[in-house]
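Handing you a structure now.
Every protein chain except one is present and positioned as in the full complex.
Here is chain A:
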Amino acid sequence: MASQIRELKSILKPPRSSHTPGQKSRAEAERIALAHARIIQQQKDLELTILSAIETLSTYPASRSPSLSASSPSPADASTFKSLIRPFQPSDYDDLVEERNILGNCGYALCPKPRRSTDQMGKFTLVNHNRPDFAIVETKDVAKWCSDRCARRALYVKVQLSETAAWERAAMPEVKIDLLDEEGEEDGMGGKDAGLARDVARLKLGEERKARGDRAALSLERGDVLERGDEERRRQVPLAPKMELSIREKEITRTAKPPVQEGEVDGGSVEGHRSIFGNGAEDDAESEEDDHDSGFEEERHA
């Protein structure tokens, strides 16, 4: 009895084997799992880098002396700041500002001064007295910085950061950070010609960067390994599962011909279809005429 029941056919559809993408071999599955694990690991590494950069920058500037200030930081500090801030997203930058404020520093990482104290201020403050951009803002936003000038400097850096997460930037150009005061100084010294030269240089740089970005995007699409630094080079992170790419040419059997319109050439048909009004061939012809110059016909009838 039991065996009979087992032999009965199920009314349900048999599971379609073609629907599932086939049993992958163990090695294949392991390879894919490893590739994904490496991507996640790389992501984690980058997050840790950002975290340690926040920690380092929260006590910046490293070198303090009376001659150094936020507008003229020591070159070493400025360059470290620029390199550390590169993988940041704007939200990470906000975290950095908050972290600096907790320690009582001005939110701008190259400023050695403490931030403004909020003791004597109320909940809201007036900024930009006697100027067109006068505003009433919350005190806690103003108290993040030591001065309005520093706020401007810090936000100038923030707007240059990329919204894309650091680990998704593989195919994108490197973020280039400028400091507000550098720009100002250069303008002051060079005048118009220097400005023009700088623009040209920047254009060239931009082109180069674009070409590099295109190459990276192509290699990403092909599934090449990412080689960003020495550490990565050792680990060889494949960005995407590598795919087999083979280019096949279609065989050509005859020479190319331009398309010809079938049917009559004098018009009246829409893609070979002639619309018919009424039910006879005569009517058809008449209505056709009507169609052609209906305005004229109507006048005659009148």
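Just so it is clear, a contact is a pair of C-beta atoms (placed from the backbone, for glycine too) under 8 Å apart; a residue touches a chain by one contact, two chains touch by 3 or more; residues count from 1.
Methods note: contacts and distances are computed from a predicted model.
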Protein name (UniProt record) of the chain left out of view, among "Ribosomal protein L19", "Beta-hexosaminidase", "DNA-directed RNA polymerases I, II, and III subunit RPABC1" or "Elongator complex protein 6": "DNA-directed RNA polymerases I, II, and III subunit RPABC1"
Touch criterion as defined above, residue of A:Leu48, A:Ala62 or A:Leu203 at the omitted chain: A:Leu48
Which residue of A:Leu12, A:Ile102, A:Ala256 or A:Val270 touches the chain not shown here: A:Ile102
Residues from chain A at the interface with the omitted partner, ascending: 47-48, 51, 54-55, 58, 94-96, 98-99, 102-103
